[in-house]
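All protein chains of the complex are present and in place, except for one that has been dropped.
Naming follows writing order (A, B and C), and every chain is counted from residue 1.
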Amino acid sequence: MRFENISLNNKKEVVLSAYLLDNSAEFNNVNARPAVLVFPGGGYYSTSDREAEPVAMAYLAEGFNAFVLRYSTGEGSEFKAALKDAEEAIALIREKAELWGTDANKIAVVGFSAGGHLAAALGTMGGTKPNALVLGYPCILDSINLAFPIPSLDRKVDSSTPPTFLFSTFEDGVVPVEHTLRFMQALNEQNIAFESHIFQKGVHGLSVAKPLSSSGVKSFVDKDFAQWFGLSVSWLHKVLGDFQADKESLIPDAEEVKEYSSEVMLGALLDYPACRNLLVEYIPAFADKELVKGVRPYSLSLINRHLPNPLSKESLLELDKRLKAIPYIK
Amino acid sequence: MRFENISLNNKKEVVLSAYLLDNSAEFNNVNARPAVLVFPGGGYYSTSDREAEPVAMAYLAEGFNAFVLRYSTGEGSEFKAALKDAEEAIALIREKAELWGTDANKIAVVGFSAGGHLAAALGTMGGTKPNALVLGYPCILDSINLAFPIPSLDRKVDSSTPPTFLFSTFEDGVVPVEHTLRFMQALNEQNIAFESHIFQKGVHGLSVAKPLSSSGVKSFVDKDFAQWFGLSVSWLHKVLGDFQADKESLIPDAEEVKEYSSEVMLGALLDYPACRNLLVEYIPAFADKELVKGVRPYSLSLINRHLPNPLSKESLLELDKRLKAIPYIK
Amino acid sequence: MRFENISLNNKKEVVLSAYLLDNSAEFNNVNARPAVLVFPGGGYYSTSDREAEPVAMAYLAEGFNAFVLRYSTGEGSEFKAALKDAEEAIALIREKAELWGTDANKIAVVGFSAGGHLAAALGTMGGTKPNALVLGYPCILDSINLAFPIPSLDRKVDSSTPPTFLFSTFEDGVVPVEHTLRFMQALNEQNIAFESHIFQKGVHGLSVAKPLSSSGVKSFVDKDFAQWFGLSVSWLHKVLGDFQADKESLIPDAEEVKEYSSEVMLGALLDYPACRNLLVEYIPAFADKELVKGVRPYSLSLINRHLPNPLSKESLLELDKRLKAIPYIK
Partner (left out) sequence: MRFENISLNNKKEVVLSAYLLDNSAEFNNVNARPAVLVFPGGGYYSTSDREAEPVAMAYLAEGFNAFVLRYSTGEGSEFKAALKDAEEAIALIREKAELWGTDANKIAVVGFSAGGHLAAALGTMGGTKPNALVLGYPCILDSINLAFPIPSLDRKVDSSTPPTFLFSTFEDGVVPVEHTLRFMQALNEQNIAFESHIFQKGVHGLSVAKPLSSSGVKSFVDKDFAQWFGLSVSWLHKVLGDFQADKESLIPDAEEVKEYSSEVMLGALLDYPACRNLLVEYIPAFADKELVKGVRPYSLSLINRHLPNPLSKESLLELDKRLKAIPYIK
């Protein structure tokens, strides 16, 4: 993987951390990965570590590239500055998309609490919008006291707001569930697709709700609430598309290359009597239908070394030639 | 996080990749993390990317530090060299444990196929042994043809072999399930604790069995087989211990500091009438028992800014003084 | 189990089906079970089989007793009649609670679509109210055209409405998600505890969303939506309480009976040297601490027959006497 910390807007403390998964020939179905851009919470006073790297890691494990933004915070700052940081971050990710193996049109912003406010602000008021929003126990209404005044966002929802995934708890004693309800209502009125999971139990600030993100505190662990993460991944796959996995094998099918050989999948060879007889001539064990089931997605050259009596290099070459001599038939 | 590539044994191609999660005051319960050291498979011919970073990521998301070893492979190499690489890798992790925020006594080696052979070899023949083994569809017996001859490992199991988690499939057409069975039998004979999940269906080389690790191939995705990962995490927590999460709050309890104040958890204050009456005097809303439930794990100074009518700095200081004046009673 | 069909309100077609789990000495922790009363949907035209027995079965498997009500439906009927049926059903379950092994104060009503309307009506307008509501893609507003006119229920929510679990889909083309949102908003305004899961995808009428409830139709199967069921069980345990499971063993602890003997749990005996030495005298294998770990929750008389060399009846009696002679010490 590659890991980078990048300062934005010429501010040392505004840092975008980029976690970029390796690509390789073996990951040919995930060359342009979807990405999440995480905005941790902290009442706009600070950005919580508990809602930063652990969240990035969870999405990385699902094959997303991940970014964490430490945006402008503190009583000396203001909402406009934070929004500008958010806009700059998503613009940079889109600009570097190819270099970073990321799909510029599959960027979800994931925000928690005040970071959820910033995410929702980017999705409603932002000059450049993400492709999906994931909002965890977000602040939405200006009635809440944070480090500086914030705009209410429910009335900013319009037809350009991206599809949104919301999660929070009824018992949240810090940001009332009313914030979530009002944003959901607004999305529905604008016919913006959404998914929403409001758990009854659970304190504010649960993050991924596992011991690893708990700071050792019992009430920050919650197996039920922790399900928001898997639900969000399913939802993101529906909204942004899933990784393709529809090929029969790593190895080319005879059909693709219009040829039989020791380099194509054994399946087609075993199904075509002319090839099958030739295989059995060299490797009698291939006569046993049960035995060969498991080798169908592999090539002969790959499987040969696993045979109890592998063919010699010469025999393998000879067999390859004879297979190639059989005209390909669809 | 920190990410490093380190060459071992003076060989350019033998590389240990270290993925080290950040620690911070908010992760005070995970300062010395457990770690996994991953040995990808590839018949000792090569090491598969599909069984490298995606596996590391899955364990990182569970709070483990992760290491991937690209050990010596190829027909020109030999088993001894690979084993030496493995020994060197685990020795280095133990040596740098403190620097890397890792618990030197909580290192599990996770190996797949030929990498499973190397992991089991380290756990039986190794000069330095891991604390747990996770073996995915491992090669165990010398009857299999790989890049070079390998020793059978079932007879090497003794009382110093670490507890082991095994997973594989009955239908594996490349490494017969017999390999898994023989190692399990040997563990049981030596009374080494183990867990084992043999799925009926599934081809060889499934890795984490998700689209992201599939190279786009259908048969490399399997929702049932994919459960090995969660089961392995549960098992590792049992064998190596889980992250602590038994504190009531981030904020000190009055009991810890033997004092009431605006900096300790509100819970104890609300339970003690003298404190409670004082709180209600300043913040009448605190009289409502339902309302205050959610604030019990927070301190007054933290919660104050979220109140509809927060106390002024002066009032807060005054209240803090009056609380401190109340003698602490257990 | 016992299964009964009971006609209500002297109407042949209004039938309450009772599925009552067996109790036994082995189920001493579930003598008074929680129960679900299921109202299938069908637009008040009929009651769907797909939302009847499969739902009852799912809750039975979780240890609840289950009831399904076929309430008054059809264009010739009216809402009042259906509500009367619902009231009669819950009253009957409470009346027969003891006979039926049910806890009269742990009755959740689970309704789907029009059945969700009836459930919500019972929870708001009903003369006798359930202890919890589970509403699946419910009709709430009078704007919808069903077999007969229905009252809007959002404005009927008051402080006596039970805690409520809601689930539905944003894409529901039959009952708009607005119905769910309005009821949720009303619950929140009245500070009634709720949990709510709105999935983006999914057609109307998904029931438990498995092949078994699908009538063979693809769009009636949905692995994500199917999670509502497990979430509802977790929630019901939180609201109604879970089955107790805090005893150390089936077998009395020495502490309970204030005596050592062959009939109490071996744990306490093994922990007390006087008893332990005596045990080892008769059964030398008990000296091995690892070996005996697994037998701690069993009694000696129970474990004896599983020993390689079991004690004779005479020896067992003798040992029992000698154990009883050791004065009990806490």
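Everything below uses one rule, namely that a residue touches a chain if its C-beta (ideal position, glycine included) is under 8 Å from a C-beta of that chain, and two chains touch if they have at least 3 such contacts.
In this text the structure is predicted, and so the values were computed from the model without any measurement.
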item	value
Contact set of the excluded chain (shown chains only)	B, C
Hidden-chain contact residue, picked from the options C:Asp242, C:Glu255, C:Asp271 or C:Glu318	C:Asp242
Absent-chain contact - pick from C:His204, C:Lys238, C:Arg276 or C:Arg322	C:His204
Subunit C residues touching the omitted chain (full complex)	1-3, 19, 21-22, 24-30, 43, 48-50, 53-54, 57-58, 60-63, 143-146, 171-175, 203-204, 210-212, 214-221, 242-250, 293-295, 297-298, 303, 305-308, 310
Sites on subunit B contacted by the missing partner chain, in the whole complex	163, 165, 170-171, 177-178, 181, 184-185, 188, 193-201, 224, 227, 231, 234-235, 238-239
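As a working rule, only the chains that are shown with their structure count from here on.
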item	value
Most extensive contact between chains (C-beta pair count)	A-B
Separation of subunit A from subunit C, taking each centre as the mean of its C-alpha atoms, in whole Å	36
Subunit A and subunit B, separation of their C-alpha mean positions in angstrom	21
Numbers and ranges of subunit B residues touching at least 2 other chains	none
